[in-house]
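Of the protein chains in this complex, all but one are displayed in their positions.
All chains are identified by letter, namely A and B, in their written order; residue positions are counted from 1 within each chain.
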Amino acid sequence: MRGAETFRALPPRELRLELEALYADYTGCLDEERFEDWPAFFTEPCLYKIVPRDNFERGLPLATWLCESQGYLLDRVTGIRKTSVYAPRRIRRIVSGIRIIGWNGDALETRASFAAFETLIDELTRVFIVGEHRDRIVAADGVLKFREKVIVFDSLLVPNSLIYPL
Amino acid sequence: MRGAETFRALPPRELRLELEALYADYTGCLDEERFEDWPAFFTEPCLYKIVPRDNFERGLPLATWLCESQGYLLDRVTGIRKTSVYAPRRIRRIVSGIRIIGWNGDALETRASFAAFETLIDELTRVFIVGEHRDRIVAADGVLKFREKVIVFDSLLVPNSLIYPL
Partner (left out) sequence: MRGAETFRALPPRELRLELEALYADYTGCLDEERFEDWPAFFTEPCLYKIVPRDNFERGLPLATWLCESQGYLLDRVTGIRKTSVYAPRRIRRIVSGIRIIGWNGDALETRASFAAFETLIDELTRVFIVGEHRDRIVAADGVLKFREKVIVFDSLLVPNSLIYPL
């Protein structure tokens, strides 16, 4: 893999395996709270957006999170590390159903479903948020990176505790 | 792939990748509410059944849903589109643990676990139903299709809102 051309030439089954590894690495990074490593999963510039499904389907612009560069992503991380007004919590992210939609120039368009679970200290685990990753992936610097990641979540309510990335 | 013979000859690892793509496509179709495309995932005739695990294990015939042709499946879709007595909701389906049980003639017997989450408007997401797909898959019309899909769900209670397919 690794070069844009090699990426483009991968047969579908090998592509699927590369994607499964990518999503597992991405999710593992966040679940283990290695947030400082998170921006490196994106190109520079990039688009990272979290948006309620209702807004997304109506084409409304309002996003819950919007970052357009690695610097913005890093700002988020700094916010997480510096802020402590929120109760400690764990988020566990399950990803499933990775779909290859097609190529858009050098970017592969993919989708994947997710469910995230939240555990607050001294409380039982509960469903936090579910939805879909809608991504554009490119080969850059010898690895796969997200040029665009739009996370569409099913609830109309914005959870009051969307503190960590998804 | 695509022909029954090519399907039958796939080595286990390639078979697994074909199955992962199939389940991802199937789930994506339903999660995105493209219900009109759903019957095409089945052969004609077919068996589509949703049944509580307790009934299934005791061999009791009672099923929550039972469709034996694409026409029946389509009737379900019409029901969904025409009926509006239920509250709007989103279902998100997570599939995992695809297992290849073995061949039964030209059909591949598989199993996969699932968890489905429900989001009603203005409410938080909750666990809806979990269970297992017990499927027989054949190559037909050049693609993989379900000749049989028996969905066994773990709760004894029938959820009062099993409106959309699983």
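Just so we're on the same page, contacts are C-beta pairs under 8 Å (C-beta built on N, C-alpha and C of every residue); 3 or more make two chains touch, one makes a residue touch a chain.
These numbers were taken from a predicted model, which means no experiment stands behind them.
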Contacting the left-out chain in the complete assembly, out of A:A24, A:A40 or A:A87: A:A24
Contact set of chain A toward the excluded chain (per top definition): 14, 17-18, 20-21, 23-25, 27-28, 31, 90, 92-96, 115, 117, 119, 121-127
Positions on chain B contacted by the hidden chain, ascending: 12-13, 16-17, 53, 94, 96-100, 111, 113, 115, 127-132, 154-157, 159
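We adopt the following convention: only the chains that are shown with their structure count from here on.
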Inter-chain centre distance, chain A versus chain B - centres from mean C-alpha coordinates, in Å: 27
